[in-house]
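Submitted below is the structure of interest, expressed as structure tokens.
For this view, one protein chain was removed and the others were kept in their places.
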Amino acid sequence: MNTRIAKKLEYYSLNTLTWVIVAVVVFPIFWMVKVSLHTNGEILQGITSMAIPEPQWLNYKNLWETINFGQYFKNSLLICTATMLISCFLAILAGYALARYRFPGSGLFGISVIGTQMIPGIMFLLPIYLLFLNIKDTLGLPMVDTYWGMVLVYSAFYTPMSIWIIRSFFVSIPKDLEESARIDGCNRIQAFVRIILPLSLPGIIAMCVYIFLTAWDELMFAWVLTTTPEVQTIPVGIRLFVGQYTNRYDLLMSAATVVTLPVIITFFLSQKYFISGMTAGAVKG
Amino acid sequence: MEISRNPDTPEVRKPFGARFKKGFREYRVAYLFILPTFLFMMLVHVLPMIQGIVMSFLKLNQFTLSQYLKAPFIGLKNYSELLFNENNPVRQGLGYALRNTAIYSVVVTISVMIIGLLVAILLNRDFPGRGIARAAMLLPWVVPSYVVGVLWGFMWQKEGIINYILVDILHLMSDKPFWLIGQNTIWAIIIPTVWRSWPFIMIVFLAGLQTIPDDLYEAAKIDGAGRLRQFFTITLPMLKPIIAVQLLFQIINNVYSYNIVAMMFGNGSGYPGKWGDLLMTALTRQTFGYWSFGVGAAASFLLMGAMLIIVGIWYRIFRSELRVD
Partner (left out) sequence: MSKKRISLVLLTIIVMMSMILSACGGSKGSSSSGNQTDKNANNSTTGAPQEEVTLTAWIMPNSPKPDKDFMTAMKPYLDQNPNVKLNVTVLDWGSAWTKITTAATSGQGPDILQLGTTWVPAIAAMNGIEDLTDRVEELGGQANYLPASWKTTMIDGSSEVYGVPWFVDARALFYRKDALDKAGLDPATAFKDWDTFKQTLSKLNGIEIEDQKMTAFGVPGKNDWNVPHNIFPWIWAAGGSVFNEDNTKVTFNDQTALEGVMYYTGLANEGLVEKASLEKNSSQIESDFSDGKTAVMVSGAWMIKNFATPEEDGGVGGKTAAQNYGVAALPAGPAGPSTFIGGSHLTIFKGSKHKEAAWDIIKYLSSDEAQLTYSQLSGQLPGKRSVMESLASDPNYKALVEATNYGMSYPSIPQWGPCETALVKYFGNIWDIVAGVSGTYNEASIQKQLDDAANEVSAILNQ
């Protein structure tokens, strides 16, 4: 009897603890949304009350009008989506090769894929910029301040980690499945498309979410490699709200909310796949 | 010509030759599959990295940058400036940045791993609303880091919400402390980073926990092992491969952390202070601020070397865990 009470007590206290953690974790996000509904003056004074005196919905209108935020938003969306598609495609190919073949050089390739993560960004910031200028001079193809230039850089940045994620996913799918498909008359490609791809869909979604979020987050290269509002991304544009002669903290916070909410919504829609993808894929590390 | 200096190429090329001799037709697909990635890596990682290394041997400043790789070659001077010339401007303040980065990386990495693991265990039970709790906890990871910097910058203000909760509601302190200046700055950057990073680790751990067969725990129970012992004899060893991998990525991410600090202080242009400056913010500021591109390149190359040593140590410790397939 006693142990049953103890068990029940433990069950409920652990549940409470869980929800307390949820509350603490979500609080800053709630705070961001709340702050975005205040006036600039109120924000600058530091807000400590939970109430919103008068929700400033107008902030959400003004933020698009004060600076051309819509363009930055569009650029970020386009660049990140294109990066996601390309990286995903490359990572599936390479990840599959690494998972299924032990070809000469595969070990080295695997290591250098991880090795790319060890290069500090600042080390090749300037070289990439100058390389891009060089490409324009020699091939006549503009690279700096273009969508494809950004997509190329981002795809190359995020493909290695994606390979790492998706490779372990492919490894976790038994080889027998593929082999039995091949006995049924499929060739390797058909077997890959019909058996492996559907099975690894959660992993692919997880990978895509990962790529998109990381690209959405990138700051330093976007600052240097873009020069016009036609290509600049959100992290470049969002800084225009606050600075030497501008102090629209209200708009900054609404912009931050606008930037975060779509990602949260997409994430919520895909989280079922994402979590099962991580579950199946990340286990092997 | 630069390509031939890349360590990958001979390794991959040799098997290319060998492949034709031995007639490994099978591998052709594999090479084809990694080819695009290989080219991307060459163009965006390897080639610029080699240029970065070359830069570290050149006298590159605002006047010679336009000549780029044809700038005067000065051998190891950039390195000796950085390591031995106490008056070199780029060097100033790097000591603080190094100390802060060390504290920051260690504290963030360890906190993230521990919190991630404990909460994963907490979530690895059945209770109503489990899915919602799990998804809600993942939210911080979705918030862009530049937003994290700005947002927490508000919350840390002396009259801001954090001090309000700590002092006016919980009465944990008698006076409202400063967070954005002075020694507390290090916490002002560590805590938001932990807040943003732990959920991802938690999900990975949770995934790992779900693959541990229940029989193992049953058997341990029969042996009379308590829960703490079960944790140390079953859970932890089973999760070791995951821990190893996540540890590596955490270390890399945290040592190279930039966004949150840059956005929290002066919107990317300020000085985060003696206790807030990290290696990445310091190096970016000093190389571009002082136009010491050569010395900056040397510093980043040294940093990469240090990172390779850390990874080497990591590999020695966890080598046995990494045989996955």
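Should a chain be cited, it is by its letter among A and B, assigned in written order, with residues numbered from 1 in that chain.
Going forward, contacts are C-beta pairs under 8 Å (C-beta built on N, C-alpha and C of every residue); 3 or more make two chains touch, one makes a residue touch a chain.
All of these numbers come straight from a predicted model, not from anything done at the bench.
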item	value
Option touching the unshown chain, where A:Val26, A:Leu44 or A:Val171 are the choices	A:Leu44
Of A:Thr146, A:Thr233, A:Ser254 or A:Gln271, the one touching the omitted chain in the full complex	A:Thr146
Among B:Pro89, B:Gly129 or B:Pro213, residue touching the chain not depicted	B:Pro89
Contact set of chain A toward the excluded chain (per top definition)	39-41, 44-45, 58, 62, 65-68, 78, 82, 85-86, 89, 126, 129-130, 133, 142, 144-148, 151, 187-189, 223-224, 227-232, 236, 239-240, 242-251
Interface with the unshown chain - residue positions in chain B	25-26, 28-29, 32, 36, 61-63, 65-66, 87-89, 92-93, 157-159, 176, 178, 180-184, 262, 265-271, 273-274, 285-286, 288-291
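The rule is short, and it goes like this: only the chains that are shown with their structure count from here on.
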item	value
Cα-centroid distance, chain A relative to chain B, in whole angstrom	15
Complex contact set, residues of chain A against chain B	11, 14-15, 17-19, 21-22, 25-26, 28-29, 31-32, 35, 43, 45-48, 90-91, 93-94, 96-101, 103-106, 108-109, 112-113, 116-124, 126-128, 130-131, 152-153, 155-157, 159-160, 163, 168, 171, 188, 213, 216-217, 219-220, 223, 234-235, 238-239, 242-243, 249, 252-253, 256, 259-260, 263-264, 267-268, 271, 275, 278-285
Interface residues, chain B side, partner chain A - complex	8, 11-12, 14-15, 18-19, 24, 26-27, 29-34, 36-38, 40-41, 43-45, 47-49, 51-52, 55, 68, 119, 122-123, 125, 127-129, 133-147, 150-152, 154-155, 157-161, 164, 168, 195, 199, 203-204, 206-208, 210-211, 241-242, 244-246, 249, 252, 256, 258-259, 262-263, 267-269, 280, 283-284, 287, 293, 296-297, 300-301, 303-304, 307-308, 311, 321-322, 324-325
